[in-house]
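Pasting a structure below so you can have a look.
All protein chains but one are shown in place.
Coming up: subunit A.
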Amino acid sequence: MSEVAVPEMMMPPPAMPAAFQVEKPVPGPGMGDFSYVGIDAILEQMRRKAMKQGFELNIMVVGQSGLGKSTLMNTLFKSKVSRKSVQATSQEKIPKTIDIKSVSHDIEEKGVRMKLTVIDTPGFGDQINNENCWQPIMKFINAQYEQYLQEEININRKKRIPDSRVHCCIYFIPPTGHCLRPLDVEFMRRLSKVVNIVPVIAKADTLTLEERDFFKQKIREELRANGIDVYPQKEFDEDAEDRMINDKIREMIPFAVVGSDQEYQVNGRRLLGRKTKWGTIEVENIAHCEFAYLRDLLIRTHMENIKDITSSIHYEVYRVRRLNENNTAIPCPPCPMIPHFPLKPL
């Protein structure tokens, strides 16, 4: 057991969760090493608390119809989480305006409960005139921030404010193989300021590996040229270790994904894939597509980080803006006793 030291010491970098920590037994009375205080038992306590409370995750999928958004969601969470599976309607009419539809599910894995909300945006990019198609989406995202803000400034607040803020927005890029379209650039430019955007190349099984690499490079260049900061954002890297990991990810985005919720027999194993006459594309095989990277990024390694950035950066930016818009009307000397409460939305 290491000694307890009084002066500050450098924190060893956090390990990547290749293997999870072994659950420590709750120390009973009488079990004491003489130099052991037990401060690290707080990790166990936090874990217990987190398991009891459960987690919340809100993902928004944006892209034109037919790009495989629902299928990808189903593949990511290995169950029928998309709106289509929930809706009773079988017809697929393209709506006249953009709808925002969200569906919530309670899922559980190994004792960890999560409330997953998938927010779908049918009608995006499908009209003839697509100017301002990001507006309803912006409005929705800001409305969630507003709701959280109003809850937070209540006098009697709930013990745990329900978090409906959009944590992550997956943007589907059609696999043209050339470059980003003006619609893509415009949308991502506006929304990368309010929400974490993860761009993916949809239906990547239409691109060969060389085309894919070329396409990705073009996309990265265009993103850089337009000043679009997608997740993981460079400015939010916390330390050198973080930067190293995130740099590797940044070299791979956008992930070229293929979604599927059907299983096929490949080499004696049942795998998720797409069966065609010229072969079977295995979804979870990284030689075939980058679905596994996306899943690891979103769920296994960076989920907490995504939520963190949403709550501590994007939400705070919104809050500052909101609180300032009220105060510029009447110049009032800064008085520490009067808090700055925002107006109700107009």
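Heads up, the rule we're going with is that contacts are C-beta pairs under 8 Å (C-beta built on N, C-alpha and C of every residue); 3 or more make two chains touch, one makes a residue touch a chain; residues count from 1.
One rule holds in what follows: contacts and distances are computed from a predicted model.
Trainee: Which of "Ubiquitin-like-conjugating enzyme ATG10", "proteasome endopeptidase complex", "mannose-1-phosphate guanylyltransferase" or "Septin" is the UniProt protein name of the chain not shown?
Mentor: Answer from the record: the omitted chain is "Septin".
Trainee: Please identify which residue in A:N129, A:N154 or A:T276 touches the non-displayed chain.
Mentor: Only one listed residue reaches the unshown chain, and that is A:N154.
Trainee: Tell me which of A:I39, A:I128, A:A240 or A:A287 is the one touching the absent chain.
Mentor: A:I39
Trainee: Could you list which residues of subunit A touch the chain missing from the display?
Mentor: These residues of subunit A touch the chain that is not shown: 1-2, 4-9, 11-12, 14-15, 17, 20-21, 26-30, 32, 34-43, 45-52, 55, 57, 76-81, 83, 86-88, 100-112, 114-115, 117, 140, 143-144, 147, 153-157, 159, 162, 164, 238, 272, 295-296, 299-305, 308, 312, 316, 319-320, 323-324, 327, 330, 332, 335-344.
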